[in-house]
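My questions all concern the structure below.
Only a single protein chain was left out; the remaining protein chains are all shown in position.
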Amino acid sequence: MTENSGGFHTIVCLKVVPRPEEVVVDPQTKTLDRAKARSLVNPPDLNALEMALELKEICGGSVSILSMGPPFFEPYLRLAMSLGADRAYLLSDRTFGGADTLATTYTLAKGIQKIGKWDLALCGEESSDGATAQVPPGLAEWLDAAQVTYAFQMAPADQGRMRVRREVKGGWEELMVSLPAVVSVKGNVNEPRFIDFDRRRWALNDSPVTVWSAADIGAQADLIGFPGSPTTVAGVRQVGGRERRKQFLEGTPEEIARELARLLKTQAGSR
Amino acid sequence: MSGPASGNGPVSLDDARWQEVLEATNGDAWPCYQCGTCTAVCPWGRVREEPLNVRKIIRAAQLGVEEDGGMLWLCTSCGACETRCPRGVPIVRVLRALRSLAWKKRQVPKGLPSVLWGLYQDGNPYRLPPSARSDWAKSLEVRRFQAGDEMLLYLGCTASYDRRMQKIARALVRLLREAGVSFGTLGDDEPCCGEAAMALGHAAYAAEIAEANARLFAAKKVRALVAISPHCYDMFLNHTPRLEAGFKTLHYTQVLAELLKAGRLSFKGSVPKRVAFHDPCYLGRRNGEYEAPREVLRHIPGVDLTELAECRENALCCGAGGGRMFLETPAAERFSRLRVRQAGEAGAQILAAACPFCIACLEDSANQIEAGPAVMDVAELALEALGAPAPAPGTAVQGGRQGG
Partner (left out) sequence: MADSLYGAEQARGVWVWLEHDGQALAGVSLELLAKGRELADKAGEPLTGFILGHEAGSLAEEALSRGVDEILLGDNPLLKNYTTDLYCAAAAEAVLKHKPNLLLLGATPDGRDLAGRLAVRLRTGLTADCTNMEMKPEDPSLLLSEVTGFGGGIAAIIACLRHRPQMATVRPGVFLAALSAKKSGAELRRFSPSLEGVPRRVEIVKRSIGAEVDITKSKFLVIGGRGIRGDFGLLRELAGLVGAEIGASRVAVDEGWIGKEHMVGQTGFVTRPKVALICGVSGALQFTVGVASAETVVAINLDRSAPIFESADYCVAQDLFKVLPPLIKELRNSK
């Protein structure tokens, strides 16, 4: 097992999500049927990992992967290691199921505390299945660490600080951030490197994946999973698929213009 | 560190790099005696101030020094240089090996890792949902391949997803049905052939895809596979291992030519047009098939078949091979521009090709000039030659597009 032996330590939080177009609502139970959907690594998480690996090239140290989910996540953690991460931790326990943001961030924070020394925790800006973008700030709060969301550029600075550029409304701002810090990385800010095939054999067979249960990380039962989640899903419904309508608008240019004006306003929402 | 081979400065040699290059290229660069024919015949010299200096790249490979930057990624693997090389150097293979080393160092142009991620996660280089792969066939009721079928129709990613190229796939389905061929497809489970990985020089990944495909075809008991794209055809013919009984790889023009010869297919309609055929590199120069597409065109009543100034072994590439399909080429530097001009000079009303990549490039360039030729795939011309459309369910060649 690769020990976390000093040096700059980045933890990348990674989630496995179902392919959005393959998730359907079960007409009977009105719940999400993910069973038939294939999975992939949440795309912005790969951008976060790429940023971590680029920082590792500058600062040295090591990169750990942290995820919360069922055992089938493991191959995806190994995929991350074939890209360049050094080790992975999977928080896996039946009692973690049904977690909303509050319970998820608590659990991940307990995982990070159990890992021990860390400098930077990177997350993708949001997950494609939840799209809440609220995990990174929540995680930072549990850890009592600095937070930066929507980062698109990072570089090491003096005295244990990082220089980070983040997106704000209508532009960006540059921040000096004291470590340790939780940073969420914008999607598409970089191009994730492709699998390193020389590394892959090690990643698939010999790389260290540590699986921890709720007891292992000392999680409090009333703060995890369903019991730890203040929000509940009161209902679910499908709202149209990915197929385009292909509806032709006919009439004189003026009639079409009127209809288009109406459509554009309703589809784009008011500003 | 080794210095670049270009410029007049001293060249520093690096034993480790030399060893690495030698292993990657398997010594293929050795026979080269630097005559420079390759550089002279490379089509890039006709569209760029600075040609693709193939000779220099090969020299750098012999010495094991760093070749300078992005030139490596210009190669369309058209093979024009190889056919003229007096020493028989497998030049494209050497360039791919060098690309392979560039992947290890992560010195690849922007956008290419995403292409490979597309293959890995979505099974196609366009990053489109795998569950939409067989949407092109929705109105056609094309069934799944079953053991005992005469052939597996292999669509490939471009004919599956590109709305324009889907027309070729639909035309082919009509033609095969007309000839009474028993065939099926793999539907949404059809894998990518891996040619993009091969052409972009990621040898390890291409080999992995090829092996998985060989296993899949063996399990499905595929005896013959017919490919639409010459790129898939080349991948299955030359780079995919054969397991157990193996399978026969055909390009669809070969199948159509065979069906016409056997009298299983005949053309009742006519296409009274002057037609020139553009030889796709992966069909012609790379695999020696020049006749089959011409055979099909000759069978079409009314077609006045003419030749482009550069044809067969001398054909000019469209510019999309070697992974160039996934890289940007300025409009003025596209080979397809020259090719479309040649069609005009030959007086062709229709420029025919038998490759989705060629069609995409040629059509794009034909649209950019006044009164350019119509660009059509051989399968589309053959469909037109069938005459009156057959009854449903094979009628929806235009797709579900309707006014109203």
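Going in written order, the chains are labelled A and B, and every chain counts its residues from 1.
Keep this in mind: contacts are C-beta pairs under 8 Å (C-beta built on N, C-alpha and C of every residue); 3 or more make two chains touch, one makes a residue touch a chain.
Remember, it's a predicted structure, so these values are computed and weren't measured experimentally.
When the full complex is examined, the chain removed from view is found to touch A, B. Contact with the chain that does not appear here is found for just one residue of B:G27, B:G70, B:G88 or B:G111, B:G111. For the options A:E54, A:E167, A:D196 or A:D216, the residue in contact with the chain missing from this view is A:E167. Although one chain is hidden here, its contacts on subunit A can still be listed: residues 18, 20-21, 23, 25, 32, 100-102, 105, 128-138, 140-142, 145-150, 163, 166-178, 181, 188, 220, 222-223, 227-242, 244-249, 253-254, 256-258, 260-261, 263-265, 267-271. Think of the hidden chain as still there; on subunit B it touches residues 111, 126-128, 158, 161-165, 326-328, 330-331, 360, 364, 367-368, 398-399, 401, 403.
The definition used in the following text is that only the chains that are shown with their structure count from here on.
Note: centroid distance subunit A to subunit B, computed from Cα atoms, is 38 Å. Those residues of subunit B that touch subunit A in the complex are listed here as 103-104, 106, 110-111, 113-114, 116-117, 120-121, 129-132, 202, 204-205, 400-404. Those residues of subunit A that touch subunit B in the shared complex are 19, 21-22, 38, 40, 191-198, 242, 246, 248, 250.
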